[in-house]
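Heads up, one of the protein chains got dropped from this complex, but the rest are sitting where they should.
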Amino acid sequence: MESIIDALVQLVSFTNIALLILSTALGIFIGAMPGLSVNMGLALLFPVTFKVGGLGGIIMLLGIYCGAIYGGSITAILLKTPGTPASAATTLDGYPMAITNGQPGRALSISTTASTFGGVFSTFCLICCAPLLAMVALQFSKPEYFALAIFGISMITSVSPGSIVKGIIGCIIGLWIATIGTDAMSGLDRFAFDSLYLKGGVSFMPILIGLFAITQVFINVEDNFGKKYEKKDFKIDNVLPSMADFSLTLPTLVRSSCIGTFIGCVPGTGGDISSWICYNQAKTWAKDKSQFGKGDPRGIAASESGNNSIVGGAFIPMLTLGIPGDGATAIILGALMVHGIQPGPMLFTNNAVDVYMIFIGMMLANIVMGAMGLSLIKLFTKVTNVPMVILLPIIVVMAMIGTYSYNNSVPDVFVMLGAGLIGYFMHKFDMGVPGVIIGIILGKLAEENFTGSLMMSDGSLSIFVTSPICFVFLLLALVSLLSPMYKPMLKSLFKS
Amino acid sequence: MRKYQALLAAVAVSMGLVGSTAALAADQYPSKDITVIIPKNPGGGTDTTARGIINLMQEDFGTVKFVPVNKPDGNGIVGMQEVAKAKPDGYTLGMVTVELAMFPHQGKTDLTYKDFESIIAPIAAPAALIVPADAPYNTLNEFVDYLKKNPGKVMMGNSGVGAIWHVATLAFEKQFGVKVKHIPYPKGTADIAAAMAGKHIDGTLADPSSFKTQVEAGNLKILAVMADSRTNLFPNVPTFKELGFDIAIRAWATLVAPKGTPKEVLDVLRNSAKKVSEKKEYVDYFLKQGIDPTKIIGEDANEMMKKDDLMFGEFLAEIAKQK
Partner (left out) sequence: MANMRNCNLLVSVVTGIVGALIATTSYSYGIEVTMYGPGAGFWPFFLGLSLLIVAAVLLFDTIRNSGKYVLEPVVLSNPGNIAAYHMMALVCGYGVTMFVIGFYPSTFIFMFAAMYMLGLRNYKLMLAVVLLFLGFIFLVFTQLLNIFLPLPFFID
């Protein structure tokens, strides 16, 4: 008990809270801007945390991390442009609710509440059962990762807006794009045609920004042609979600936070995967699916709590084993080590006070993020009143800046433009974009672990059925993939 | 009249002096921000090392800033090419990694160490032979014996086919005449650490910093390191050299300037780097992250890159012949 009080005393000081607020604000900005990534923000701030020193530095990194994952939802909801890949799924229901249905305040408040819920929930899991979850995470080897990836890909049949067959085409194209470049499993350059750029692989960010931001600009140009500017009047009485919304989304919040914490705790998987799986699960378990894709609050809640619960989850292997779950946790791990905190199996025994400080720090970071988000909702909704004439060019420029500064790469900008053009026609031809995104995100995970599993088993496919975790995920994937075929049959069966 | 002439002469001379100092002052390096191109993604090992060292060197340089720019395109080759082709005036620097010594021999680029002048190599992580703590072998020789009795069964993780740790494992196989099963983990050594902690593979040859926590917790043990001398982090671990096998493979990262950068500029940078590398902050920054910092400066770093280039050149040519 004393250690907890010790930790509280050391942590809660005026400077620390001020630093937390500043860094969370910076994090939200970085998250909202497409192209500015969490890792970039953390890497930028890494040296600054040394000047600040000690605990303040760690708090700042936590603030940026939580803020950035949340910030992506703001642009996702208001502009249909995910600020971070983890918020891509939020666009599916966030944008329709905010713009098509004219309820931006409601969408933002649901997303902020969901993000905070996810973050706090996963921190609780971290505090209560970190070692247990870490042991489950360690069971994941290549076959299990492959099965998880396949499970993610199988959702394409239920998540795809528009024609399912065309959605599958998009998904396979996405999977193929992920194979372009030097194959780390064999050393061979694939589909690179002697281009140095292609050998490094086609970056995901430019495609994401192009398919979402640029395509949406073109769609808006078409939709708003000839329309007169109307100022929309919103009265936002309460920034918190209504009781009705909250009770509707509560099961979704809990389910998605569990999924997100688990996925976060498995090293190598992140918010982008988690948000899609949670979205799909929310849709699967909902009795009335008709509103999904048109502004169902559960869609927003699932995606946002799914991606923010990664935070607590990713800290589980990081603190208990000293193994970072992704690039962002690797940076935080480095910062912790430089500040004298040694994560790993010895952490809980040697530095109990430090551990409590990290826990409390994470709780505070999530709460500050939620508070800031809620207080800024009224400001954010003003964006929807900016006339399209001014907003659209600004979005294009922001997309350009974001894409260029991501890798400081010229070809990336052209990839983004190409994706934007193709995305427009995909939209016209009723080919859903989520498929391509899911394919690119999961492509490498699926293929590298498939190949790696066969390397481990000397070419034998039995490795995929001998592991229980792997087998279960593959089964779930099959069930999910075939669902559009048998669901109508089941329905008619039950009716009669 | 003479006084007048003397006065004129004095004015002329002093103007000349003032003029030359003004010219010198204008040429004083550095007078504007210095760009450092990092050919890797932000947050990775090379990136945090680069940001760490330029941050420390920053203090010497006052108002002039070091601006890190990440250019991971084309496996980092695009970034390295940009540094090599940049104007050699000291305002564009870059980081290069041991891949520079390997890529030219793998047919991936024409760049070599000859295109750069080194400033400092702050890290040179040796390949460490890491196995589970409960493995039935405690020394390098015991491990080799086990391998000879079980060819092709022991799974060794690496960070990708053709990458440094895979090459190190191939060198190991060749040196001892054994065969292991290579299992690539393309995302890097953190994934290898996870796989070892979960007991999915039997060992690895990789840089020990990602495994430090597991080793200290007693879950893993290091049998030997491929370095010229023992590392400060694990002083009880013998080097391959001590055990009679002269093999040293390190993953280094060097801060470099393009070839042709004038000596005065290089000297300023190298002196600053030297000063920084002796500071306690520098050593602490790296040690705490599990990296044993090195102080290989200037010409020594050039030598190191040259040596590695020759070594990899020979070795990779042999591997290619075998195929």
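Points worth noting:
Chains here go by letter, A and B, matching the order in which they are written, and residues are numbered from 1 within each.
Heads up, the rule we're going with is that a contact is a pair of C-beta atoms (placed from the backbone, for glycine too) under 8 Å apart; a residue touches a chain by one contact, two chains touch by 3 or more.
These figures come from a predicted structure and were not determined experimentally.
Within the complete assembly, A:V397 is the residue of A:M135, A:L250, A:V397 or A:L490 that touches the hidden chain. Interface note for the absent chain: among A:V165, A:L250, A:V465 or A:V479, the touching residue is A:V165. Here the missing chain is touched by one residue of A:Y65, A:Y197, A:F218 or A:Y356, and it is A:F218.
Summarising the interface, subunit A meets the missing chain with residues 44, 165-166, 168-169, 172-173, 175-176, 179, 183, 185-186, 188, 190-191, 214, 217-219, 221-226, 388-390, 392-394, 396-397, 400-401, 404-405, 408, 410, 413-414, 417, 420-421, 424, 428-431, 447, 450-452, 454-455, 458-459. Taking the complete complex into account, residues 35, 65, 67, 69, 87 of subunit B touch the chain not shown.
Convention: only the chains that are shown with their structure count from here on.
The distance from the centre of subunit A to the centre of subunit B, with each centre set as the mean of the Cα atoms, comes to 33 Å.
Subunit B makes touch with subunit A in their complex at residues 41-44, 47-48, 51-52, 55, 69-78, 108, 155, 159-163, 181-187, 190-191, 193-195, 197-198, 200-201, 210, 212-214, 216-217, 219, 284-285, 288-290. Across the interface of their complex, subunit B is touched by residues 37, 39-40, 42-44, 46-47, 50, 137-142, 182-187, 196-197, 199-200, 267-268, 317, 321-324, 327-328, 330-331, 334, 337-340, 342-346, 407-409, 411-412, 444, 448, 452, 455-456 of subunit A.
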